[in-house]
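To start, the structure under review is shown below, and the notes come after it.
The complex is shown incomplete by one protein chain, all other protein chains being positioned as in the whole.
Let's look at chain A:
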Amino acid sequence: MLLDDKSVYLMRLGDNALVLSQRLSEWCGKGPAFEEDMALTNTALDLIGQARMWLSYAGEVEGRGRDEDALAFRRDAHEFTNLLLVEQPNGDYAHTLVRQFFFDVWHHLTLDALTRSADDRIADIASKAIKEVAYHLRRSSDLVVRLGDGSAESRRRMQDAVDALWMFTGEMFKADETEELLGAQGLACDPSTLKDAWLAMVREVFDEATLTVPAGEWMQKGGKQGRHGEHLGLLLAEMQFLQRAYPNASW
C-alpha cells in the first residue's frame, strides 16, 4: 500500500530531525562558547522546523487524524523511526560534532535528491530544508577540521568520537522495501545510492582534519524499524512528559 509507505518514509525524515533537534537543544547554555551555543541552538531550531513539516505531512498522508504534536508526543520509542545515529547522547563536544557531521553529509545528500521528488510537497519541503542543511554541513565540516587538526587533545577526542559513532553510520545506507519502492517511483531517495558520495565527502574532510576513517565493517541497525537503544526512551520521557501528564492540553 503506497500511502502507508509514503507516511512511513515521511515519518522517518521527521523523526531524524526531531530527535536530533532535541539532542542539540540539550546543549543550550552549556556550549563551549557563547557563539557556539547560539549556533547549536540555531541548528536545533532549523531541525525542529523541518520535523514539523515532515510530521505534519506524514500525519495527513496517514489519514488517522494525527497531527505533528500527536506524532511527536504520543508515540513511544518503538514507534519512532529515526536513525540510531541521531539518538546517541551528546557526550563531549567532539561526539556532538562528529554525530552532526555524519548526519549533515547524509542529510544534505538526501534532501538534494528529494528536491527532485515526483511529489511536489516533498520537493518543496526539501528545497526549504536544504538551505538550512547546507549551512549545518558547512559548519560541522569546518569544525571537524579545526578540532581534528587542532591540539593533540582535540584530535584525540575527535578520533575517539569517530570510532565510537562509526557503527551507527551503516544504517543510513541500508534501504528497506519502503525506500526501494518509493525510490523506484521517484518519490523518495533510495539511501543505498548515497553511500559512495557520503564516504567521499567524509574522507575528504577527514584527510584535512588528520582523522582516520575507521575500518570497521560491522554496523548497528534497527532505528528505522523502531528498534532503538536505551537512549531514546530516556530522551522521549523528558520530551513527552507534559503531554503525557496532561493529554490534549492546548499550548
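List of remarks:
Here is the rule we go by: a contact is a pair of C-beta atoms (placed from the backbone, for glycine too) under 8 Å apart; a residue touches a chain by one contact, two chains touch by 3 or more; residues count from 1.
As a working rule, contacts and distances are computed from a predicted model.
As stated in its UniProt record, the chain not included in the shown complex is "1,2-phenylacetyl-CoA epoxidase subunit B", which appears among "Zinc finger c2h2", "1,2-phenylacetyl-CoA epoxidase subunit B", "Cytochrome C" or "Protocatechuate 3,4-dioxygenase subunit beta". Of the candidate positions A:Val8, A:Ala39 or A:Val144, contact with the unshown chain belongs to A:Ala39.
The missing chain, though absent from the display, is touched by one residue of A:Asp69, A:Asp142 or A:Asp176; that residue is A:Asp142.
Residues of chain A that touch the chain left out of view are 33-35, 38-39, 42, 135, 139, 142, 151, 153.
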